[in-house]
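Shown here: the complex without one of its protein chains, the others still in place.
Chain lettering (A, B and C) follows the sequence in which the chains are written, and residue indices restart at 1 in each chain.
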Amino acid sequence: MTQDKTKNWDQYGEYLALDTLLDIQKPWSADKATGAFAHDEMLFIIFHQTYELWFKQILFELDDVQMRLGRPVVDDCDMQPIVKHLHRVVEILRLLVRQLDILETMTPQDFTDFRDHLKTASGFQSLQFRLIETRLGLRREDRLLFNHCQYDAGYCPASQTAINTAEHETTLFDQIDKWLARTPFVDRDDYKFWDSYRAAVHTMLDGREAMARHAVDGDILDRELAAIARNRTKFDSIFNKDADTSSSPSSSWRLSWRALQAALFITVYKTEPALQGPASLLGHIMDIDAAMSQWRYRHALMVQRMVGMNVGTGGSAGYGYLMQTLEKHRIFTDLFALSTYLIPSHARPPLPQTISNQMGYRYGTTG
Amino acid sequence: MTQDKTKNWDQYGEYLALDTLLDIQKPWSADKATGAFAHDEMLFIIFHQTYELWFKQILFELDDVQMRLGRPVVDDCDMQPIVKHLHRVVEILRLLVRQLDILETMTPQDFTDFRDHLKTASGFQSLQFRLIETRLGLRREDRLLFNHCQYDAGYCPASQTAINTAEHETTLFDQIDKWLARTPFVDRDDYKFWDSYRAAVHTMLDGREAMARHAVDGDILDRELAAIARNRTKFDSIFNKDADTSSSPSSSWRLSWRALQAALFITVYKTEPALQGPASLLGHIMDIDAAMSQWRYRHALMVQRMVGMNVGTGGSAGYGYLMQTLEKHRIFTDLFALSTYLIPSHARPPLPQTISNQMGYRYGTTG
Amino acid sequence: MTQDKTKNWDQYGEYLALDTLLDIQKPWSADKATGAFAHDEMLFIIFHQTYELWFKQILFELDDVQMRLGRPVVDDCDMQPIVKHLHRVVEILRLLVRQLDILETMTPQDFTDFRDHLKTASGFQSLQFRLIETRLGLRREDRLLFNHCQYDAGYCPASQTAINTAEHETTLFDQIDKWLARTPFVDRDDYKFWDSYRAAVHTMLDGREAMARHAVDGDILDRELAAIARNRTKFDSIFNKDADTSSSPSSSWRLSWRALQAALFITVYKTEPALQGPASLLGHIMDIDAAMSQWRYRHALMVQRMVGMNVGTGGSAGYGYLMQTLEKHRIFTDLFALSTYLIPSHARPPLPQTISNQMGYRYGTTG
Partner (left out) sequence: MTQDKTKNWDQYGEYLALDTLLDIQKPWSADKATGAFAHDEMLFIIFHQTYELWFKQILFELDDVQMRLGRPVVDDCDMQPIVKHLHRVVEILRLLVRQLDILETMTPQDFTDFRDHLKTASGFQSLQFRLIETRLGLRREDRLLFNHCQYDAGYCPASQTAINTAEHETTLFDQIDKWLARTPFVDRDDYKFWDSYRAAVHTMLDGREAMARHAVDGDILDRELAAIARNRTKFDSIFNKDADTSSSPSSSWRLSWRALQAALFITVYKTEPALQGPASLLGHIMDIDAAMSQWRYRHALMVQRMVGMNVGTGGSAGYGYLMQTLEKHRIFTDLFALSTYLIPSHARPPLPQTISNQMGYRYGTTG
């Protein structure tokens, strides 16, 4: 209902609950008598409050993405919102990295002036950030211990329950693993992607070997043949079913063998209409993993600058600890590792027409 | 007081008032029966809430900067925090521009799905943003009318009072004008910056004229002489006391004549120790003006993308209106215009030793 | 051929032609005798050289995109590279905006120290930038005159020829217009998108009218009915074939009527598999238009800061001129304007099953 357009502008404030929102910045360094407090504590509070608002938004997007990916069959029309919402998470994470530029207008001395007042409060303790990590797929057993304790030992029972609940629900990692494993084209009718790709790899390496034998000899040939042999071994390791985590405990893969195949298939044939969305989805997952990692590193550097070799506020997460999480807390490294097994497009095996047809749109004339 | 380091992590949540902060996102598109609402409205709410938190931070920094600049004499030790806090405002404004990348992950169709529910609520109505503009120095008479009404006609009495109060307090523009006008070195003992600079300009232009007469003739000489004559007129316009806004109503300068002189002096001799801070301060003021302008334009483009030729939510600020404010609502254009009157360093008049000495540190051996 | 891995690292330099690349920065402010020059001129040169390299990359991406879009039928497998390469152009343009942060570490006084030496050289004269504008679709008649002359009057014959050639080739705007106009689903079998959408709009407005009559009366009802009537008029203007530019000279649309329909269709039904790519393509075109515009404005502000009210180097493009191009030189405003005609998803007419089927993948079970 259109209303008088110059009235009631304060609906904006009501809509955003500004009376409340702008009244919950309470510096702990404030002197009880005078109310004076360390100037930069306000920045510290507002900085972290905006972080928490964005964390809420990330969890909200994950709700949607996981609801769609969690269905037995992912509807083709869901690919657009899934990709859109993952892209939004990427943009938010990039903003969170960029936002540290503002916090770094605070000097270490400025921070020292209110640091003691923070007692045990620390950004390291953000429950929502823990939930994001868990929902994405970071497992309890993958997490670094903190002071010989589990990472959630310091939370109140309600927070611990929230974490436990998240840990027992299906994570985005697991959903993507299952969704990949269901990809219909990898093994369909007479077509076996793995066989086709393996043959192409061998043809490519045979060609290199023949060219080497033709062009060089002696030590140079020996080195070249050794390099080709290492390449064969490298590729064989992925063609082997034992690459599966379940059957090979020593494997570094976390994705299932079937999912790995599908991810490679999607990567290699990404221009096929039915694979454009999935390829985009995988790209955004890698963007999220990379953005989280960059945030961790940027945060670690900021902590080092602010407190040097001291531990963080809350007695917790000093620079050394944070740097250990840098690699340990990554989730989707398998997708990055997959690039190890790519071959040039000219060596790529062409798709059988019947498979390619199935991945096209119905309105077209072929098929 | 050090506490058990793995306990009480929830103090972080208490410190940031997370229970409240994360409970005040109430989409208006929510269906009363099902609670379902347009997915992207959550982003819209959280986006604007983070904006309002940053606006509060900007106002908080302005409080500090204006308190220091408002004193009869600005303490030399205040220059560092003033510059630091202005720089922080710049970084925040740049983040607010950058943050629009996130909002643009929402498509126009997504926005259409909850736009009607917003009724008259509009970001255009942010009271804090109006206060920032006013505090910086945007005058009521400089503002574009909106629907033939004053820009604050739609606010409730309390908000209007806040605006009126801000309008009647000394703005940052006025403080900078007064602070510049007090700069001691511009006219000190026998030294008159204006006389010195005018003489240097004339010497420079005389040199150009002589070179032209020596090198060319005919039409080319005429054109060159005409160009030099235009240059003389240009410079004379600023050397003339009538450049003052008070005595020359037609002037486009808002800064006082004395402040203009000082701003040029600081710009030209910026490496002198006592001018490094002031030069940095003026640079940050220009950064703020430019960042506000970029935000206005980016915002206008976003509104155009989301609602096309429609007016904005709240029946208010469509693309056309916003584009009109782009130039009209700028505040510190005088500082940009000042570059019109710069001359190359080699033509710059050297400072008398006595003046230069006064701008050095006491510990040095000279003076 | 694998080589000794610690040898021949200088191939990197050979590959990038570094000997040449790093030897073509020749400051014009250099003193013939001493070689000394204004320090910041090096930044000015390198800044513009990186710009020109990125312009070359943009033109290179346009080559590819236009080659694919210029075919009589755009292959479905081409959608992925088209979108990828347009996205790359967006990222480059955003970098070019961001890169101005570096140039602004130069103060106006620093610039004044070598500005006179630049004579008529000006970034305003970049031939590649003119070609990018023309290739995207900026027409000669849309361009602002410069000093009462055509925009390319100052170029040498070879450059003018390059511009003329680009002007006579099919632009990206024209290709997108044609590609949109060919969209098969807008008018297929018994389905007419326009009829379907018009009916939905009328139903929606009828609903609003009925609700208004039920809920309010008197002046409020009159105002509400007037608003609904304006809405009807607004929508009728686009449903009318006379919206076509060819038949209605007064129209502000540059896209053909048929292309407008298709663009709206794609926007509205963007989750359909066959429309996900096209919707993404249109989004990137808008991103390009917005990024170009932001660059123009940021550039204009930088020019104003560096030279105030003077004209630019090369006697050319001062702040006032640049500001006039801001709106005048935009190309794809039609896509922004289209949002004027969106309706909420709940009012959107469902697609007939036969149409929806055709936009799905062949492997699915339906259809």
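Keep in mind that, in the parts below, a residue touches a chain if its C-beta (ideal position, glycine included) is under 8 Å from a C-beta of that chain, and two chains touch if they have at least 3 such contacts.
On a predicted model such as this, the values are computed, not experimentally measured, just so you know.
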Statement: Only one of C:95, C:211 or C:226 touches the unshown chain, namely C:95
Contact with the hidden chain (one of B:27, B:154 or B:277): B:277
Task: Identify the residues of subunit C touching the omitted chain, counting contacts across the whole complex.
output: 1-3, 5-18, 20-22, 24-26, 28, 39, 42-43, 45-46, 48-50, 52-54, 56-57, 60, 64, 81, 84, 87-88, 91-92, 94-95, 98-99, 101-102, 105, 107, 118-123, 125-128, 146-147, 149, 153-156, 159, 314-316
Message: For review purposes, identify every residue of subunit B that touches the missing chain, sorted by number.
response: 1-2, 76-81, 184-185, 212, 215-216, 223-224, 227, 270-274, 276-277, 279, 357-364, 367
Statement: Contacts from subunit A to the absent chain lie at residues 107-109, 112-113, 115-116, 267-268, 270, 279, 283, 286, 290, 293-294, 297-298, 301, 304-310, 323, 327, 333, 336-346
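One rule holds in what follows: only the chains that are shown with their structure count from here on.
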- prompt: Per-chain C-alpha centres versus the global one: which chain is nearest?
  reply: C
Task: Identify the chain pair joined by the greatest number of C-beta pairs in contact.
output: A-B
Message: Can you work out the whole-Å distance between the CA centroids of subunit A and subunit C?
response: 31
- request: Report, in whole Å, the distance between the mean C-alpha point of subunit B and the mean C-alpha point of subunit C.
  value: 29
Message: Based only on mean CA positions, could you tell me how far subunit A sits from subunit B in angstrom?
response: 38
Task: Give me the residues of subunit A that touch two or more other chains.
output: 1-2, 81
